[in-house]
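So that we are looking at the same thing, I have put the structure below in structure tokens.
Of the protein chains in this complex, all but one are displayed in their positions.
Up next, chain A:
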Amino acid sequence: MLRSGCLWLLRRRPPAAGVAVKNFGLRKVASGVSTPGSTSPRALNIFDRDLKRKQKNWAARQPEPMKFDYLREEVGSRIADRVYDITRNFSLALDVGCGRGYIAQHLNKETVGKFFQVDIAENALKNILEMEIPTVSVIADEEFLPFRENTFDLVVSSLSLHWVNDLPRALEQIHYVLKPDGVFIGAMFGGDTLYELRCSLQLAETEREGGFSPHVSPFTAVNDLGHLLGRAGFNTLTVDTDEIQVNYPGMFELMEDLQGMGESNCAWNRKALLHRDTMLAAAAVYREMYRNEDGSVPATYQIYYMIGWKYHDSQARPAERGSATVSFGDLGKINKLMSQEKKSQ
């Protein structure tokens, strides 16, 4: 007979948390002023970064890493689109949490002169994808970027900030290494990601075991993201959300793919075991509650794309109060005003 399967890769087992978590699925943002280079006053320690590094190394060492790359490739290409939308060429760019370099392979040498790839997992950097831009690979944590102030014209980050413990500090670090008039384009998983998996596991665990513990990590809400970027010092923010739905044959395939992507749970409060009864029950619930017509089950990935600029004098600023020369009330007569101007010229 099968032993209870331990689905998530573990190194150390924290004290089991079988208690329901309040505000399930939402991450609380620490408030208070913080200076770059110091941790926030109530710094959160949610994720075991050491374990995350080991998981990413393991995932990168798998025989076919490209099998699980589809999501990252897609988001990487969408970020590259956003980089192209900015009609500027960047001489020095940084990719935070690059994985195998999904963004850089879509960009060309004219847009970006040199690329610094930063990731915590060395195996991912060893398997970096082919690209025409010269790159330098650096092993560093997203929260402790080893670069000087005002170094980069462009910083991109694709789907790695959701494992960062102190997100305000990570964003501040990114702001710090950016040159004035530099831009940060990031993508991270958002609130509704994998809600089907979360709900199925929750229901199944409640029915089978009498309580549930979080199996899907907490994601940032979109309002918090705007505040975080503003607090980090970014200007002219843009946050938009995108939903990618991927269909899987069943829940087990989804979980296997998540593990292959290096997205296994590494929160300190994770439960050490997922009983096979619970897994079976959750798979049945998932299929019944969420399946598509053709029998596959969907998994939703909600991606938040954010763009933030570092302040520079040349950037447009809101005009002074009271400096208006035309009134909004005259908007209806704008044709008349414009023809009057033409006549007077």
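Convention: contacts are C-beta pairs under 8 Å (C-beta built on N, C-alpha and C of every residue); 3 or more make two chains touch, one makes a residue touch a chain; residues count from 1.
By our rule, contacts and distances are computed from a predicted model.
Its UniProt record calls the unshown chain "NADH:ubiquinone oxidoreductase complex assembly factor 8", which is the correct pick from "Oil body-associated protein 2B", "t-SNARE coiled-coil homology domain-containing protein", "NADH:ubiquinone oxidoreductase complex assembly factor 8" or "GDP-L-galactose phosphorylase".
When the whole complex is considered, the residue among A:50, A:122 or A:207 that touches the unshown chain is A:207.
Of the candidate positions A:138, A:222, A:237 or A:284, contact with the unshown chain belongs to A:284. From the options A:195, A:252 or A:268, the residue with contact to the unseen chain in the full assembly is A:252. By the touch rule set out above, chain A reaches the unshown chain at residues 2-3, 5-7, 9, 58, 203-204, 206-210, 249-250, 252-253, 256, 277, 279-281, 283-289.
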